[in-house]
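Below you'll find the structure, written out as structure tokens, and then a few comments.
In this view, the complex is presented without one of its protein chains, the others remaining in place.
On to chain A.
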Amino acid sequence: MDKIIQKYEAIVIGASAGGLIALHRIFSQRCLDFNLPVLIAQHICPNRESLLPELLRQHCTGTVKDAEDKDVITSGNVYIAPSNYHLLVEPDKSIALSVEGRVNFSRPSIDVLFETASEAYCDALVGIILSGANSDGAYGVSQIKKRAGLTIVQSPDSAEFDTMPKAAIEASNPDFILSLDEIGILLNTLCNRG
């Protein structure tokens, strides 16, 4: 399949309820030379520090951090949308934050990250939708698909909450619908092509 041979520049991941476990599972399979930058929008309670950086750090060689304004997106690093901020990607592949109103009742919103990232990276972007109990991300993943990026959705029957994967599948007809272990394997394959 052409899309597997393509060289990618970044990965965006959207997750909500049940996403913490899912992200942990995927990251625990990362091989050492996993070098694509990863940007994550995970819905969490506002005013609460995310546990995510701590959880993912043990599986990463690069920096895992809450995204800060104007950070330059760098290979091997993991950027997490800070609680109560939208995470956007600028055309020059740096990070922008925003506190504009909630989108799909969410801030950070997965749609906002996916749409702006797909405009910056076009077909060199991988987008992944994981477990969640709402439909944020469905539009975003369809934008990635439209711009010929690679789209992956966690299989609904393997997700703790299947609403978000189902909405994403319906909106975008993604390239892959996979279990968490399969997603991990696929990501490692993509990276080794770099």
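In this text, a residue touches a chain if its C-beta (ideal position, glycine included) is under 8 Å from a C-beta of that chain, and two chains touch if they have at least 3 such contacts; residues count from 1.
We adopt the following convention: contacts and distances are computed from a predicted model.
Enquirer: Can you work out the missing subunit's protein name as recorded in UniProt? Choose among "HypC/HybG/HupF family hydrogenase formation chaperone", "Chemotaxis protein methyltransferase CheR", "Pyruvate dehydrogenase E1 component beta subunit" or "Sugar ABC transporter permease".
Expert: Hidden chain identified via UniProt as "Chemotaxis protein methyltransferase CheR".
Enquirer: Give the residue, chosen from A:67, A:110 or A:128, that touches the chain omitted from the document.
Expert: A:67
Enquirer: Using the definition of touch stated at the top, determine which of A:16, A:42 or A:116 touches the missing chain.
Expert: A:116
Enquirer: Of the residues listed, A:89, A:129, A:150 or A:191, which one is in contact with the missing chain?
Expert: Of these options, the touching residue for the absent chain is A:89.
Enquirer: Need a quick check: the contact residues on chain A for the chain that isn't drawn.
Expert: 66-70, 82, 85, 88-91, 94, 96-101, 112, 115-116, 119-120, 122-123, 146-148
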